Structure formats: C-alpha cells, structure tokens
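Just one protein chain is left out here, and the rest sit where they should.
On to chain A.
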C-alpha cells in the first residue's frame, strides 16, 4: 500500500504535506472575518516561508456541530481541481480549527470590484472569470457536490490570474444527503447568501439541486457586470431588509439608471448566457458543463488578460481589507450592519444570511434582457391590485455607498415615476423613515437602559416609603404625590420597554427562524403580561392603601361623632 506507486498511473501532483502544528506558521495580517472565523495571511516557516491563508474557526463559538465542520473539511480535502481552492491541511489549535490554504494574492472578486471597479468589470474580463468558475462548478457537480454559495465574494484570484472558487462553508454533497440510498438527490436546508439565492432555494420545501448553483452563477454574472448583485442597491442592513420583507415596496429604481449604467453595452451572447441561467424553472437552466460550451466563451481570453486588465495597480488584499473594515465599522456606528461587505477572502458560512433568506418572499423573477437585469415578481398584497407587480431596478453602485445614498435619493425620484410605482415609492420612503427611526432608537438604548435602572432605584425607595407609611403613618399628601409620580414613571418605563422590544425585535427578526420568532412573540407576550400584572398589583396596592386611609379617616371621624 505504498503511496509511491499511487501516482504512477496518474500524473497528479503529489500533495505536499504542510506541518500540522501552529508553531510552524507565522501570522502576518488579518485579511477577512466572519461570524465565527477569522482569515489570516501567514507564512509557513519550514516550507521556505510559503505564504498561506489560514482560516481560523472558533469551535467553541460556532454553533455548527462537528459533523458539519467535518463534512466541510473532508469535502475540501477530497477535492482536487485547478479552479477550486483546496486546503493544504487542517488541524486544531486549542479551541480553534485552522484550515491552511493557498494564499490568493488578489483576493475575492467582490473586494476587487468594490475597490477598483464599482461599475462592474469589462465584459472580456467577466468572460474569463465566468469560464473558470464554470469549470469549478462543472467539476463539483460531477462529483455530486453543490457549492450553494456561488458569488463574487467566493471567487478568488491569484497574482497570476488563476481563478479559484472558495468557501465550502455551506456546500453539501448530494450523495451524503440521503443515507437510505434512494435515488432522489434533493437537499432541503436553506443555505447561501440571499441576493444570489435561487427561487427554489428560498422556497426550499421542494428541495433543490445543482441548478441552484447555476442560478447563483447567473446572479454572479450580473454582479460582475454591474458591480453588485440585483437588489444590492438596497443596503444589506438587517433593519432595512426587514422593511422590504414586510411590505415589498420596491421603489422604481429609474433614478439609478444613470449615464454610467446606460452607457454600458453588453453583448447579446452575454445576455443570453445570463438569461438562461436565470430561468424560473431549474430544469430549463443548462448544466455548468453545457454553459462552458456557450458562445459567450468562444473568444474568451486567457488568464494573463485578467492580470493586465484587472490586477494591475490593485491595492493588496490586506490594504483593501483594512479599508473595508474601517468602512464596516463606520457603518456599524451608524447602526447599519455591513456584514456582507466584509466578506473578503472567505466570509463565514453566513448563518444569519441563511436565516434571513427564509423571510424573503419573492414569488418569482423575470429576467429582463433589455435592461440586463433581474426583475423580482412580488406577491400581491391583499389590498393591492390583482395584477402581479413588476419592479425594475439596476445595480450600479457599490454596497458601501448605499446606506446614505438610498434614503436621500428617494425624494428626487418621484418626478420620473409612473403611477403604479409611486405608491411603492411611498412605501419605501416610509420604510426609510422607519429605518431611520430604528437607528435613533438604537442610539437611545443606552439612555433608556439608564432610565430603567434609575426607575428601579426609585421603585425600591418608593416601596420602602410605601411600607413605612402603611405601618407607621399618615403623610397622605406626600404619599399620593409619590404614588402618582410612581405610576407615571411606570408607564414611561413600560413604554420604553415596549420601544426597546420593538427595536430589538426589528433587528433580530432577520436572524430568527420562524419557531424562534414564535418563541419571541410568546416571550414578548409573557413580558407584557408580567408588566400588566405588575401594574395591576401596584394599582391594587394603591387602592388598598387608599382604602386604609379612607377607613382610618372614617373611623376617626366616626369616633368623634359617636
């Protein structure tokens, strides 16, 4: 069973064994992070200081069980394809799992686009990237694996222009999925990142297969062409997303079809490629293998074309990461969650994204070939017109800018909107206003908390006074004043609590599954009930006290009369 003979039949390069010991590596820089993972640039000392990327997953923090992590690393270590970012090795370092991977010096296409091509890549460059991505997908699908999170953020480029698909955080094997050996290969978990997600993944009760990746691939093509996936003009802020789900009032994005966007010309072949990937019916979408033979790739350039046209003059991955992180921090301060922007080299599995996706209800998508964009078809609101509404939108600007731009640009648009869109615009503006309000609230949280704390102290003092009074004495006026003040403060506190709850609910709802949401509703009702009980108790106390006072007065006066 010697391994020396194993490669005699196949000229596969022998996998070099990287050291399984953290002391052999020296960490240079942080280049990405996710929910429970950080990605570092590092050198491997005994390997001639080879530069590597290390994804460090906090195992104690990550709720994913070992089986998932095991599956992920096993999938990775059993894949061998020039367009797939494989792992050199993985080992544990105390509570962390280190996955050592080749360092892709140009980073992800998402970060390249946002730092250097905010309006999208030139079409010949897109062709190269998409062809290489398809090769990876074709290999994966042939192996029975789904990637489940194809997007520019997971497509990495090396200094030599080689393109690799990365991050199998949510990838699944269709062979693993059913242990019974049945034929149907369907998966049912919701996974991926919402913008890129195929309709059948969002409505995941029917299960989905390789064609979901083809959909995401189509969205990725639009992302590369426009600088962001469709809908991404809406900031990925959780609160805003919430508003969208709640009312589905997309504004007419006419105003964003600016000169830049309009001047962009895409070839018929490109439009056709994207069009067939974004077919509603998964069965009508071509396989990755067939897509490789699409006419769009007929005159596709080589990898050096990417080096010359994309990589030259690009800031380093580290620099870009620092910039994005600074931006992310800023956005967080403003109360906007920027997690999707931070998905640099390897973003994390995005469990929150997965959860979020569950709440998006889009009944369908229409690919608009003229506009070269995707039109979501939204379910009709009960009170709305019976016709299915179609909303057009583009996606020309980068995500970071959108937080402010979006709400500001709305008032300027109504001039150009059609009648139908106007009502929707109002909805969006409302949503914007509400979102702003949410921001304000969250700033107020500290204050409210202080208030609550203060209230608590007051309450104690009051209770002391109350009991003291009941036992000892008759300072009626002072007592009444205190009680009135107390009731006032209770009401105020109650309102504050309700506000806080609504803010929290607003922010958190995206991360919660339906059951959790139900749980939360129950919890909230419980708190409300508790509050009501408390108030009731206070009022009863008050009543009782007044009764004592009154009867005391009565009996004393009565005694006087008698």
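In this section, contacts are C-beta pairs under 8 Å (C-beta built on N, C-alpha and C of every residue); 3 or more make two chains touch, one makes a residue touch a chain; residues count from 1.
Criterion: contacts and distances are computed from a predicted model.
Student: Determine which name in "DNA replication complex GINS protein PSF2", "80 kDa mcm3-associated protein", "MO25-like protein At5g47540" or "SAGA complex/transcription factor TFIID complex subunit Taf5" the UniProt entry assigns to the undisplayed chain of the complex.
Tutor: Going by UniProt, the chain not displayed is called "MO25-like protein At5g47540".
Student: Please pick, from A:26, A:80 or A:295, the residue that touches the omitted chain in the full complex.
Tutor: A:80
Student: I'm checking contacts with the chain that's been left out. Which of A:91, A:117 or A:545 qualifies?
Tutor: Candidates A:91, A:117 or A:545; residue touching the omitted chain: A:91.
Student: Of A:287, A:489, A:531 or A:549, which one is in contact with the hidden chain?
Tutor: Spelled out, the listed residue whose C-beta touches the missing chain is A:287.
Student: Touching the hidden chain in the full complex, which residues of chain A are there? Just list them.
Tutor: With respect to the unshown chain, the touching residues of chain A are 1-3, 5-10, 12, 17, 20-21, 59-60, 66-67, 69-70, 73-74, 77-78, 80, 89-92, 94-95, 97, 143-144, 175, 180-181, 183-185, 287, 519.
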